[in-house]
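Excerpt of the complex: some chains, original placement.
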Amino acid sequence: MSAIYDRSEVTRMIVSAKVRKGLKWADVAEQVGLSKEWTTAACLGQMTLTKEQAGIVGTIFDLSDEAIAWLQIVPYKGSLPTAVPTDPLIYRWYEIVSVYGTTIKELVHEEFGDGIMSAIDFSMDIDRQADPKGDRVKVVLSGKFLPYKTY
Amino acid sequence: MSAIYDRSEVTRMIVSAKVRKGLKWADVAEQVGLSKEWTTAACLGQMTLTKEQAGIVGTIFDLSDEAIAWLQIVPYKGSLPTAVPTDPLIYRWYEIVSVYGTTIKELVHEEFGDGIMSAIDFSMDIDRQADPKGDRVKVVLSGKFLPYKTY
Amino acid sequence: MSAIYDRSEVTRMIVSAKVRKGLKWADVAEQVGLSKEWTTAACLGQMTLTKEQAGIVGTIFDLSDEAIAWLQIVPYKGSLPTAVPTDPLIYRWYEIVSVYGTTIKELVHEEFGDGIMSAIDFSMDIDRQADPKGDRVKVVLSGKFLPYKTY
């Protein structure tokens, strides 16, 4: 068996096994004991797993010890192949940033002053919101406000 | 007084008046009678106002009749000067799309099947979430799920 | 036989088999029971097939079970290698967007108000239009109008 040179190879192994086995991310998350959002991001090569988490994931997706070791290494993050995403689902998020970008900026600063909403001390929930006019995707983002400091 | 050729000129007039007068978006929204998110986006040139809404906004920001007419025209949307935003607050949102993009895609598809979360039949709430470890920015996004159809 | 890591590998298998076997998309569509436009897009990795549709496609193109499983997974969409297409046929469409872009925007908004023509709740027909001065390509696009909402 050949060596693994890159976390993205492990991501591809996981995605390939998931298709082959017909697994669901929600079930993977339950076994890992964390949210489906974090767990999916981790399996897709964006987060770092602990030894124990990596072991569970390895078992689920039939990974080798070397692949399990790679899951515990901090990955080079960024999951998209182009700066402007071509996939329609992901593009809609990019469009929200493009259309509402200055609005978000104004409102966060009006409420909090100069600073940012952290994308590190951050969590996300994605859920179905039943609606008679058609169900909705409800997303809750929560990020710590980090103020710019003077010095 | 010279003619207005572009909605972005009206946006600049609004922003300039807002600084001069020390106004708040939340107060503007209250006068318009809609959410602060939609109202701010509209004032920043991303949404179309009704005649009545445009009149209120025009009064608040001392706009000419011509500028008020422009507020009722559908604008060319997109609020950012570069494809990858340079402003740290807005970049963090771009980073969320970049890091979590494939995660969002997997989870929405797992829950809903093939389709997108609409960025048109869409609303956003941005609020302060008190937290002893440091307050957080809480954002709720709600977009109708639109399934791809076979034909 | 090695594992499949990516939907694009299945697309390549399909295209390769199509050349080898000398098949036509119209015939594939007929067997699948859907329009030639949707069926072709699905075979080229842009749409998600049901189990039954995937089975039919798999039989037509001699695909393995694993490849057939991949056809049922929502793909990362976007079929072109560059942001501005180099192929003359496809470029002409890009040119129509470039030259007529603001015209389309003005006329849709004049008729419908602010909103978009959906590219999801969308269908397309491509047909030959006989014409003594030279036959024409006739394309009918139909997308649901989705209005922006105030909130």
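A, B and C label the chains in the order they appear, each numbered from 1.
The criterion applied here is as follows: a residue touches a chain if its C-beta (ideal position, glycine included) is under 8 Å from a C-beta of that chain, and two chains touch if they have at least 3 such contacts.
Remember, predicted model here, so these are calculated numbers, not experimental data.
Sequence-identical chains make up the whole complex; the displayed set comprises 3, and the total in this structure is 10 copies.
The rule we apply is simple: only the chains that are shown with their structure count from here on.
The touch graph of the protein chains shown is complete.
Comparing the residue numbers each copy contributes, subunit A and subunit B share more than half of them at their mutual interface. Annotation: 31 Å between the Cα-based centres of subunit B and subunit C.
Multi-chain contact residues of subunit C (touching two or more other chains) are listed as 76, 120. Chain contact summary for the complex, subunit C toward subunit A: residues 3-6, 66, 69-70, 73, 76-78, 80, 83, 119-120. Those residues of subunit A lying in contact with subunit B across their complex are 24-26, 36-37, 40-41, 44, 46, 77-80, 83-85, 87-90, 92-112, 115-119, 122, 124, 126-129, 131, 133-146. Remark: subunit C residues 34-35, 37-38, 47-48, 74, 76, 102, 105, 109, 113-116, 118, 120-123, 146-151 touch subunit B in the complex.
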